[in-house]
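All protein chains of the complex are present and in place, except for one that has been dropped.
Then we have chain A:
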Amino acid sequence: MTATPPPAIRLDRLRKEFTGTPPVVAVDDVDLDVGQGEFFSMLGPSGSGKTTVLRMIAGFEEPTAGRIELDGEDVTRRQPYDRDVNTVFQDYALFPHMTVADNVEYGLLVKKVSRAERRTRVAEALEQVRLGDHGARRPSQLSGGQRQRVALARALVNRPRVLLLDEPLGALDLKLREQMQVELKAIQRDVGITFLFVTHDQEEALTLSDRIAVFNAGRIEQVGTAREVYESPRTAFVAGFVGTSNLLTGEAARTVVRRDGSFAIRPEKLVVTPVDGTAGAAAPGRPTATGVLEEVVYGGPTTRFVVQLDAGARLTALEQNSGSGSAGAALRRGDRVRLDWDPEHVIDVPETTSK
């Protein structure tokens, strides 16, 4: 045996069925290893099972079958209070009758940590989330972002092996959310604790994570780094859920890609050129397709073009508004355009996962 440490979290054929007629399979035999100190995201639409997996790791739901290991230790049948993990809840779940400091102190108090140590650790934790002078307030006197940070401090103060975060930024507005993402990442680097992060926001997952597991219908479709999941999605679902989907299937695939199957092309890899006789031909070797411009959406740094191809499919192209040279400024709805791309950016995506 080598001396490699066991994974922080190991899920072994984890399964959860909810009773009903017929029973609902929320989590369908999931296997997953999360490494020590990783920032790991579980990404998927609502109902894909990612939150149920998180709740089983926390101990709030009992698995129907399978095993959960933390640092190589089987915790499948343990109560939440006997597991060395802490959770940041979606609604924060701060105790309203306690002050901020009492909330943060709670975990240490029930674990009978000495008063002196409690005081230092609570102060440290509040300092870490930049709420050092808010300890005496009530949760109801804080803003959403501040409550979020209290929830984080309340979990981190216990120095768990794994921190579970259940869509913790979901209730925040966009600006605050982006700010908290940066902060969350910095805190994670700082404390070095494994973070398991649940989100349905693909951009958030791509920004924050060392690795991502993409969930669909109770299964994991793909596990990989942000770059792997985005640049080389293994299934049509991953291609569609992570980033804007540009799928070519059936007849359209045969005409445009000249092969049978399903293919995806990321919008930013497509180049839009007007077809008005003035533009030159595409660079030799680059595949092209023509169509009608259906929609031009100006979005600040980028412009989004929706093109209805003559071959049938509809593709979205994204172009940087980098200067006067960009084609976007001149194009109008209804114009005929040509799309061209580098063949290596065409991703082969099987329609269904192999079981």
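Observations
Keep in mind that, in the parts below, contacts are C-beta pairs under 8 Å (C-beta built on N, C-alpha and C of every residue); 3 or more make two chains touch, one makes a residue touch a chain; residues count from 1.
FYI, contacts and distances are computed from a predicted model.
Only one chain is not pictured, and the protein name UniProt records for it, out of "Cytochrome c oxidase subunit IV", "Aspartyl/glutamyl-tRNA(Asn/Gln) amidotransferase subunit C", "Spermidine/putrescine ABC transporter permease" or "Putative membrane protein", is "Spermidine/putrescine ABC transporter permease".
The residue from A:Pro23, A:Pro80 or A:Pro350 that touches the chain not shown here is A:Pro80. Touch with the chain omitted from the figure is made, among A:Asn158, A:Asn246 or A:Thr316, by A:Asn158.
Touch with the chain omitted from the figure is made, among A:Arg13, A:Arg77, A:Lys111 or A:Arg286, by A:Lys111. Against the chain not shown here, chain A presents residues 58-60, 79-81, 85-87, 89-91, 93-97, 106-107, 110-111, 154-155, 158.
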